[in-house]
Structures are given as C-alpha cells and as structure tokens.
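Here you go, one structure.
The complex is shown incomplete by one protein chain, all other protein chains being positioned as in the whole.
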Amino acid sequence: MSDVKKVVLAYSGGLDTSVIVKWLQETYDCEVVTFTADIGQGEEVEPARAKAQALGVKEIYIEDLREEFVRDYVYPMFRANTIYEGEYLLGTSIARPLIARRLIEIANETGADAISHGATGKGNDQVRFELGAYALKPGVKVIAPWREWDLTSREKLMAYCEQHEIPVDFSKSKKKSPYSMDANLLHISYEGGILEDPWAEAEEDMWRWSVSPEAAPDQPTYIELTFEQGDIVAIDGERLAPHEVLSRLNQLGGDNGIGRLDIVENRYVGMKSRGCYETPGGTIMLRAHRAIESITLDREAAHLKDELMPKYAEVIYNGYWWSPERRMLQAAIDETQTHVNGVVRMKLYKGSATVVGRKSDESLFDESIATFEDDAGAYNQKDAEGFIKLNALRLRIAAGKGRSAN
Amino acid sequence: MSDVKKVVLAYSGGLDTSVIVKWLQETYDCEVVTFTADIGQGEEVEPARAKAQALGVKEIYIEDLREEFVRDYVYPMFRANTIYEGEYLLGTSIARPLIARRLIEIANETGADAISHGATGKGNDQVRFELGAYALKPGVKVIAPWREWDLTSREKLMAYCEQHEIPVDFSKSKKKSPYSMDANLLHISYEGGILEDPWAEAEEDMWRWSVSPEAAPDQPTYIELTFEQGDIVAIDGERLAPHEVLSRLNQLGGDNGIGRLDIVENRYVGMKSRGCYETPGGTIMLRAHRAIESITLDREAAHLKDELMPKYAEVIYNGYWWSPERRMLQAAIDETQTHVNGVVRMKLYKGSATVVGRKSDESLFDESIATFEDDAGAYNQKDAEGFIKLNALRLRIAAGKGRSAN
Amino acid sequence: MSDVKKVVLAYSGGLDTSVIVKWLQETYDCEVVTFTADIGQGEEVEPARAKAQALGVKEIYIEDLREEFVRDYVYPMFRANTIYEGEYLLGTSIARPLIARRLIEIANETGADAISHGATGKGNDQVRFELGAYALKPGVKVIAPWREWDLTSREKLMAYCEQHEIPVDFSKSKKKSPYSMDANLLHISYEGGILEDPWAEAEEDMWRWSVSPEAAPDQPTYIELTFEQGDIVAIDGERLAPHEVLSRLNQLGGDNGIGRLDIVENRYVGMKSRGCYETPGGTIMLRAHRAIESITLDREAAHLKDELMPKYAEVIYNGYWWSPERRMLQAAIDETQTHVNGVVRMKLYKGSATVVGRKSDESLFDESIATFEDDAGAYNQKDAEGFIKLNALRLRIAAGKGRSAN
Partner (left out) sequence: MSDVKKVVLAYSGGLDTSVIVKWLQETYDCEVVTFTADIGQGEEVEPARAKAQALGVKEIYIEDLREEFVRDYVYPMFRANTIYEGEYLLGTSIARPLIARRLIEIANETGADAISHGATGKGNDQVRFELGAYALKPGVKVIAPWREWDLTSREKLMAYCEQHEIPVDFSKSKKKSPYSMDANLLHISYEGGILEDPWAEAEEDMWRWSVSPEAAPDQPTYIELTFEQGDIVAIDGERLAPHEVLSRLNQLGGDNGIGRLDIVENRYVGMKSRGCYETPGGTIMLRAHRAIESITLDREAAHLKDELMPKYAEVIYNGYWWSPERRMLQAAIDETQTHVNGVVRMKLYKGSATVVGRKSDESLFDESIATFEDDAGAYNQKDAEGFIKLNALRLRIAAGKGRSAN
C-alpha cells in the first residue's frame, strides 16, 4: 500500500477530515498536504491552519476561491438555465470541479503523487472529485478513506480520535446538527436525519440561510438586475463582481424566504436520496436569466438550449465538468449569449421571486408587430394562411389516405 | 368565394364572434352552425343560444366539455411535466385541439363543408385550430375572418354592428378590460394593454383568478394529492374526477396567491409576445407530479422524459396535438407512468406551492441503501471505486495523450 | 466464497467455458447447470451435451432460440433503424439480453442462486449479461471467472486443462483462427490478432460469411421485401418467419459480398476497440426499412425517430435492454410502425445493397402534389410565400435590430 509518498487532502478543518490526515499518515506512511478553500461556505478557513499544524502537516494551502468559483463555474452553468431533474440547482455539484482542479494543481506544485477527500462511498461527490482528478492528471493515485477504512460508525471514529489524541472539538464550530450539510456561495444542503423519510416535512429550525416565507417581510422588495452576455454584472445599477452579485442575492433572497427546496433526487451511483437545499441567490438568478433571454434570444436557439439543458445538467451532476462533452455543450451555450444584455426587474416576496419587467437595447420584442392594432406592414396577416396550409400539408395527406389522427 | 354552403363556427357568444356569424352569412351566403363549449372559462354558455338564434342560426351546439378537456388533454400533458420555454404551462394551447375536434365532428354531423373561428392572423390559436381541423378532415375549408375582412379596428367593427343591428351588449358580461383574455379550466391569460411594454408591471386589478400573495391567508394550507398512473385521482383522500380535481386545485391555489406568471414568449408565427397567466391548479399539479415521480420513476426514464419534454411542449404549443409526433411522444411518456402511484403532501402559502412530503407503495427510495449508516449489504462502497475508474478511463486516456481537460 | 450452491453457466461447448465448468465446481464447490443456445451462430449445439456430461454436469439445457431471437430482439431493434456510432449494427449486443433472460429463467427453474459466463473483464458482454441478470433477478449472484481467476494467459489455461484432464479438443471445431469471434443469426464479429493495429487491413481469409465483393457474381441480384408494421414478412412474395427471413438475407447478402464492416468503436467500459463484422442480412434489412419508411412514415415522426436512434442504440450497446428507458423508447418507435407496410425492391451487387423501388398501399407519396406539372389544387404555390415569410420573421426581426447573421 505504501508506494504513496505525498498526498494532497481536501481538508475542511473539521473532525472527519482531521481523522483522515492522521489515518493517511499512519496507513500510507506518507506526507499529507492540506488544502482548505473558502468557496463561500460561511465559515472561517484560517483556523484550519493551526489544526493542520497540530496534526503535523507541513504544507498547508488555505485559499479564497470565491471569485473564481462564481465567475468560472457558477456563471457559465447559469447561462444554460441549468436544473437537474426539474428542481435542483446543482449547488454542490458545481463546486467540485474547482476543488478537483486545485487539488491536482497543488499535487503538481508539491510533487505529490496522490490526492484524497472525505466523501463517502455512497454519494456523488466522490465521483465528481475523482473524475476531475483523473481528467486533469491521469496517473494520480486517489485515496478515498471512507471506501477503505473500517471507521464506518461514529463510535469507531470517536475511538480512533481518542486513540490518536485528535481533539474532538476539531469538530467544526457550527451548531450541532442532525443533518449532513454542505455549503458554498451557491447553496447549503441538508441530508440525513429525519429527511431519510421522504414523507417527513423538514423542521423549520433546520434551515440556516433563509427565513421562512411566514417570517419574511410583509412588504415586497424590488430589484433590478443588469445582464451582459448572459451574466449579471450589476444589482440596482451597482456594478459588482460575480461573487459579490451572488452574495448580495443570497442576502436578498434569504431575507425574503426565497430558494428553499425539498426533493428526492437520483444519484449517479444508482440510488435515490432526499435532500433539502437553500439556494436564495441562485433561484433569483435563474428566473432573471430566463427573463432576459425571453426578450433577447432567438426562439430556435432558446428551444435548442432547452433541449440540451437536461443533458448539460446531468453532465455536471455526474461529475463530468472536465470532459469533452461539457466543453462541447458550453461552446453551444456561450455562442448564444452575445446579445443577452439588458435589465430584469424582480419582486421578492415571502418565498417568491417574480419577474415583473425586462428591457434591453437588443430586445427582439417588437411592439409594432405583436400589437393587436392595425398592421404597420412588417407582418401581413394573410401570410399566416400559407404558413398554416404548408405546415398542415403532411397531416392532410395522411388524413386523405384514411389515417386516423386520433 | 361562395362555394361554401355551411360553416361551423367556434362561437363564444361575445361580440366579435357574433359579428363573424353575420359576416359569414353575408360574405359567403352560407348557413352558419354555432358551437359553444364550456371548457371551464367561468362564464355561462347557455346565453349563447339566444344570441345565436337572434342572428338567425338554426343549428346551435352548446356543450359542457370540462370533463373530457381535463381527462383527455390536460392530464396526458401533465404526465410529461410540460412547460414551454421554462415557464408557460400551455393553458391556451391545450384547449385548442379539443375545440378543433368538436368543430370537425359537428361539421361531419351537420354536413358542413367549412369551419370558422375568431382567432386573429397574428397569434398561435389560428394555427392550432386549423392544423387540428386539417388533420381531422383534410378537405375542410377553413374561414378565418380576421385574416380576410377589413374590420380590423374597433371602430370598423362597431360600425359594422350598427349597420347590421348586432346589439353591442352582445359583448360578454365580464367587466370591461383593456386586456385580451382567454380562459379555460387550466388557466386564464391576459395580453395587450399596458402589457405590450415588457418593462411595465402588470396591475394588481388585472388578475382575476388569484388573490395577490400579499392578500393571501397568513396561515399555510396543507393538502395531500393521490396519484394513480401519473394522474391525480384524489385530494385529501376524496376521490374526484379529473375536472373536479382541477377545479378544486384552482380554488385552493387561487386562494393562496399561487400560479401567476408574467412572461415574454415566442409565438409559432415568429414574433415575441408578452402574456400574463394565472394557472393556480396547474402550478400545484406540476410540482406534485414531479414529486411523485421523484420516488417512483426510474432515473433514466426520468431523464429521458426531461430531454423529450421541450419537444413535446413545442409540439403542443405549435398546435400539433393531432399529429404522429405527438402520439409518438405520448406513447413514450405514458409507458413510464404505470408505477407513478402514491401521495404527495404540499404546502400552499402566499404564492408558493411547496412539496413537503411524498410516499408510495411503489417507492424506489430505499432508506437502507441511501442511509449514512453502515451498509446492510445491498450496496458495497468498494464498488464505487471500479465504477469511477471505468467511467474515468476515457478521460484518463485522453489526458495521458497530452490533451488538456480545460 | 462457498455460499453458492448451484450456478447456471452460459456454456458454448468450447474449451474456455469447459474450463469454467471445472473451475466453478472446484472453486465454489457447487453444482453447475449448463445452458447452450442455438442463436444462429452456425455451429451444432448438440455436441455440447456430451461435453457437459463428461464434465459431470447433471442439468443440461440445450435450446434452439433462433426464432425468438429474431422476432423479439432483432426485429424490434431494426424498427428503429438502429446504428451505433454511425456504423455498427449491434449484432453482438442484441443477443445478450436473450441469453441473460434464459440464464435467469433456468436459474429459477433449477433453484440455482448464481449465474456465470465466459466474457472477459474488458469487454461489453460482461456488462450486458450482468445488467440483464440483475434486472431480472436482483438478488442473483454473478460469477465472472475471467475477472476472478488467474488463468489469464493461454499457457495457464492449458496447464489447467492438463491438470484437470479437460480434453483440449473440446476446443470448438471451427478452423484455427487468430481472431476472437462471436456469431449469431445477425452477424459474426472478429477482434484481436492483427486487427489490434487499426491501420492494418483485415486479411481476406478472415471473413467467413461473405465472399469478397471482387469474388461476388458479375450479375446483380434483385429481391423484393414485403413489410408489415415495420417488419419484413416475405422475400420475393414468399412468406417467412423472422429468423427465416434473416437466414435467407444472410445467404443473399453473403453471396453478393454485402455487409462487411471494419471499425473502431467505443466500448462502454471506456476504451476504444477495433472490430470487423459481417452482417449481410442486417445490412439489407436496414436500408430496406428506411426505404419503406420513406414512403409510409410521416416526416416529423421520422425525424424524431432519427433523433432518438443514437440514444436507443447506446442503450442496447451498453446492455440496458431490460430497462425502463429501452421500453420507453420502444413504445415510441413501435407507435410509428402501424402504417409501415409495403414492398421494397433492392439490387444486390458486389458489396452494395441498393434500393431501386418502393411501393405501398399506404404510401404518403402523392405524385399529384410533388409533380412539376400544373397544380391540381391540393397544393397552392402561393401558400409558399406566407410559409416562408412567417418562418423568416424571427430572422428578419433580428437582422433588423442589427444582428449579424454570419
């Protein structure tokens, strides 16, 4: 087992990944490099340094990746109006390729021959980390402790901590929770606990990023979002970087009870799982993006995007960000966004993000054509007859041959 | 022009179609048969009889088609989770094929050689009526007065009424509205007026079927919806016919401010148009159907449905209900619904319809597999390594040949 | 390892699977049931009985499945005009689901708790066998010796034979070949040997089912194929069962040098592999089916079939015949075949199968409409203007707003 010399670990600073540091050092007799990133999970990352040092780690990477995360991953994904299985905004999925890339880059910088992560053997995240790693460094060794070790219960884990003098208060500072949670600038997710019964309603005190619609303000909030080439570049006229946009929208959405989701989804590894999500900013972004596209995007391009979207969502959900098929889809999507410029006005109120107006210098909405008033000449109503007649021709021929249309 | 002997007109009883009765009689020197249907538009249809009689019509058809409408058109469409352009629930589109079919059936019964309708030459409805008519009776003559006559302004229309002694109070009883409206059991739509500026927010008093979220009750309403083979058959345990289900859900949704929509959509005839819609029951149905599918439908069947849906929506939106491609898609969709049985629990609150629970005797959700606890043997975490390794193989080979994954 | 009591083995009667019989008996200390099927591979299956008996097998199944194979698997697949990666007619893939089903049925009949097969760990067939087995009997144990044992070279295998007194002439009677071959009524395949260099041309003496185009007759052969609901039911007017049709077409095609294919394909397990195939009858069937559809199938149904076909081919290639997504696609495909009736005339000549005529009582080809002569009224050329104008509208609006169409 010991041909591994150095391994880069995605280290959260929490108890589980602290155990992994020790377990890697012991099991593989190798050096461990820790990598801790701020991707907007809402916790300090700097404390991870002291913890890693206490575990004997010499090479410690702590990075703020929020800007890159939103600009290079979240934004491109939202250009496609991406939704998985009709509901899920892919908040967890979209963070993984960035982590995978940094793990590999750090492995290259530090001369490590392996990477490791704290994802279990039942979830999607192991797949996403590892597909990314293999795509970026095909010969890398991947160590997934949860698939290897026997610390598979909380009791065994605690025993291991005691035995190896890992302070249990390494457990991260968030309040005790019966849920398995994951967070980044796009969302926070909850699994486990009572959620394992899909009939059970989530408890109000589970949710962390948003007030309940009931507790939201009685007055709506209106905002204006400015788009350039499909990306939001300003809120209420104030120009912001992508991660600042998302932070602000998370705040606005959360305050108004927006973005809660409770679903059963199909994991790539073959099982169904129940998850709850809060995606306040993303929920607003999605509707706003559709609204700006509704006046600036050609119909057939829009429809083709809609047909490709489920595939694109699946590709990301399953962990194939770093793949030829994702690049291919992205090329098609990005090609359409040149003219997706303008402003969308939204109303946020007790759980709903509603579009109430949209405008653009590049609008394809043409009042003079769509109006119910007399024709100005651009559209001749008589053309509709020929349009219908030829579109009906194949149906008429079939009916004329006695085929039933029923 | 006068080779038409008898024409069946889709007659609302309103002013416009009353003018059409007279215009047809005069222009084509033919007999007019009127057909007026209750498809849940919320207005009495019986008064149309006296109006038609006053216009000299001898064959008058007045029918209640609500049950058939929901059972044979709305329900099959909802099995596909159908949404047009990410937002629109196709409330107008789905009613047209039924009207087209009855027009043709009545033409066959009465020996008419033509049909007529009151849709304009700029909209989708003319296409939907006529494609349906041609598909069901290929040799039928279609008369679309709005594409032929010169009564193209309100003034000319009124002059025509005066000249032909058509009582202007034939104008339907609904309160004066600056909007062009259309309604059936699935929705009510609004176009025109200030909506022709897509930046202008719809006025509160435009909406007719729902209270504003602000005015909705401060307490949520919980309901349980029972599905059989993808269709809702009971609300809170009470078994109901499809149209009763939809009526009840419209009431529940409308009371809670649910189902308002404000969009710019792409018409089949090539222009963009702005429409507002209220679809209270349909909005609830869509989310509930996705929820019951989430625990009963296989992943790949679900994903394939998602990939086909935009095409299916386009087919219906464009008016091709009575087409081979619609039947083909329907066969695929219906094939998947055998096991879509169970109950969904929803919370209705100030504009939001949220799924909070779902259960089914045929659930594919398997707690023992998805749980975070120890394996019971059904799932071996070590399998994940091989799964990932082989899925990564093509990416690794490419990377090994020096191809960049970026 | 020994909780297996009885295993059903897909037994060819050849050397490799004979070794597997012995290895299973020894390694798992279990009873082995052999199952040998005639699916048209062109070898006697009855000799497998004596060989199995000599190996101590008590329950021996030998079956002629040719009729079922073509009727229930090959024919449904050809209704979709199925081609994998633009070239491959799925000859191997389509036989596996039938074998998997019989293995499981025999396991149920004999009370066996496991199945086994002789496919290697690098190919697609292991996947196809096992996905089928798991779909039909979820708790079955699958034993894949090639993934388990260490007899991974020809030398070790021979040593094992000697040690266990397995007669080496169990090696099947086919002439010595450097290629790995597989055959059934639909095709024969070749892999390995010099084919592992994709630049190397296959040697003429490799091919077994067809003469070379050069050696084929100098006179073309004409045949007429009669279709009913998408399936060939007669050749030159002689009514035949599906497997008789395919046998006859294999003969006709092979005599005329038709159906050779030399490709590099992408395996489901992630690698590319080079294979050569002879599919004489299938090659004829595919073109003939497209030809009969060309006059009997609606355009949009045909196009939708074309869009779904690559997915359908992938599903079968990857081994998911027994899946919800295959049933869903099949439902859509079969829905379209009702009117696919008629006769196709083909010319077979030195490697080419060319359609030269097609006719049908249900033809949608309408000479009076398509003709270049004067209109009979069914088609009004002036309608084309409106058709084009409205189809161009979105493009004109965009251009009018200054967008470049380049």
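Letters A, B and C name the chains as they come in the text, with residue numbers starting at 1 for each one.
Rule of thumb we're sticking to: contacts are C-beta pairs under 8 Å (C-beta built on N, C-alpha and C of every residue); 3 or more make two chains touch, one makes a residue touch a chain.
Computed from a predicted model, the values in this text were never measured in an experiment.
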{"item": "Displayed chains contacting the withheld chain", "value": "A, B, C"}
{"item": "Sole residue of B:V32, B:A133, B:A313 or B:A384 that reaches the chain not shown, by the stated touch rule", "value": "B:A384"}
{"item": "Selected from C:D29, C:E46, C:D64 or C:E85 as touching the chain missing from the view", "value": "C:E85"}
{"item": "Hidden partner chain, touching residue among C:L65, C:V127 or C:A332", "value": "C:V127"}
{"item": "Option touching the unshown chain, where B:D38, B:E85 or B:D298 are the choices", "value": "B:D298"}
{"item": "Interface with the undisplayed chain - residues on chain A", "value": "266, 269-271, 297-298, 300-301, 304-305, 311, 320, 323-325, 327-329, 331-332, 334-336, 390-394, 397"}
{"item": "For chain B, the residues touching the chain missing from this view", "value": "298-300, 339, 362-364, 366, 369, 379-380, 382-387, 389-391, 393-394, 397-398, 401, 403"}
{"item": "Missing-partner contacts on chain C, residue numbers", "value": "81, 85-87, 120-122, 126-127, 130-131, 134-139, 144, 146-147, 152-153, 180, 191-192, 196-202, 213-214, 218, 220, 260, 262-267, 269-274, 290-291, 294-295, 299, 302-303, 306-307, 310-311, 314, 322-324, 345, 347, 349-352, 354-359, 363-367, 369-375, 379, 381-385, 387-388, 391-392, 395-400, 405-406"}
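Note that only the chains that are shown with their structure count from here on.
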{"item": "Most contacted chain pair (by C-beta pair count)", "value": "A-B"}
{"item": "Rounded Å distance between chain B and chain C, as computed from the means of their C-alpha atoms", "value": "42"}
{"item": "Whole-Å gap separating chain A and chain B, where each centre is the average of the chain's CA atoms", "value": "31"}
{"item": "Residues of chain B touching at least two other chains", "value": "266, 269-271, 311, 323-324, 391-392, 397"}
